[in-house]
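Structure provided below as structure tokens; questions to follow.
Complex shown without one protein chain; remaining protein chains in place.
Letters A and B mark the chains as written, and numbering starts fresh at 1 in each.
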């Protein structure tokens, strides 16, 4: 699984339902010795650990892979590295890489490749956990209003989520510094100011401010961002009664969200992390079943 | 478990006895899938590997965590990192951190946190393995004379050990460069010169010279330290017949101790490492049983 675009809404729904089953206590354990490895060429403790635990819960054997010491650093191509891992007998890999659509180079790899995030492009497992968290709350997608605040254009999460939500029947709004939104960023939603949006939405998704990526564009300080676009206590009070707050984490406390709201009643931020393991179990199980592996 | 101070002598004795049981071949295996992770924000292969093996011997699943690539380096707070790990479904964490009493920030974490060492403060699992090694040798603590040589004030090990030994009825002596000892360092023991101490003690604990921490204070060379305060062959000959030598390792051979004495008859240095796994099994088992987990 590389992108959300390639998934039919039927398949998305099937994975969401499987993930919800795991959240409710369903278990699945693979039969036989099956090996997987998480090739993370870009740091992400959260996503990597989430996959790692999902894999172990399914009974897979997780073969460690240290990207920082790998031959990729000696100039080996991604294809040759993955082909090596496949030759060594690993039965499935999860890959995160800085390069957009790195998976286009991997057509001749025969084992399943799960996309753990590519460049600024896709992050389908994060998308599935976000969808699952929304469904868990509202029991549907159709007719929901979802607001996404932040640098939508450069966010893997926002792109995948907005597209999927639109296809599933939700209405998507975007907000954040206007200079971050041009036509390309608004394919799957409509721009609103944060204060217009806050009264409307059932789901408020805050994106992480990527200081790393905005050095030149960031023309405001953290506290200025918070005041203009962040979730302050006042804004939280203006939200609809049943509305929930989401954030892919790691959080910049006091920037995207007031520190006291991180664990408030309508925050689903740590619930998202819990759900991440279940969503990834569903994704992995689907990929392995397609290869003929069985679970008990 | 964060500090030795918080442990009653009864609880210390119970853990020591459990650890001695493991050393004699007793086994315990947790029931069900239980996940743990070792969050070591300060390097320590020895302690980390010791916990890792203890966890595996108890049947826990050890989820790898690479501190050097974690979000803590992107400015995430320790609390948010640990809360994330908890949300991902990890059932117990062991933490080592450079910050004294880092655990004070973690009050809202619901899973057990085991202290693998904090700043210059506490190192309770090392203390338990040292106590266990002494008990294994003498079958008691009451009335034993224990000498600790080195930078007691900046040593996690020395602080915890001296306090516990005093409470358990042993008499503690300290030695080393006098400028390292002020009033604060002498709460749990009495200063003696190395040559006075050597005839007296049943247990001689040598501390590692932390070159890292003494750049300015170290006014003597390694060989000068060895001659003045180290365990030379002459000093070893002056020890009581049944007295034993301990060192938390890694050893600076030829500084704290003559290289030929590292594996001599009265050295318990590698025995301490063996015992470390058993002491940590006892600590982990106690923490997990308190949460309702069962072992067979």
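Some notes on this structure:
Throughout what follows, a residue touches a chain if its C-beta (ideal position, glycine included) is under 8 Å from a C-beta of that chain, and two chains touch if they have at least 3 such contacts.
The structure displayed is predicted, hence computed values, not measured ones.
Only one residue in the set A:90, A:128 or A:149 touches the chain that does not appear here, and it is A:90. One of A:6, A:31, A:76 or A:234 touches the chain omitted from the figure, and that residue is A:76. Among the residues B:13, B:49, B:77 or B:120, only B:49 touches the chain that is left out of the figure. By the touch rule set out above, chain B reaches the unshown chain at residues 43, 45-46, 49-50, 52-53, 56-57, 64, 68, 249-253, 270-271, 273-274, 276-277. Taking the whole complex into account, chain A touches the unshown chain at residues 33, 35, 37, 61, 63-66, 69-71, 74-77, 80-81, 83-85, 87-90.
Basically, only the chains that are shown with their structure count from here on.
Separation between the centroids of chain A and chain B, computed from CA atoms only, is 41 Å.
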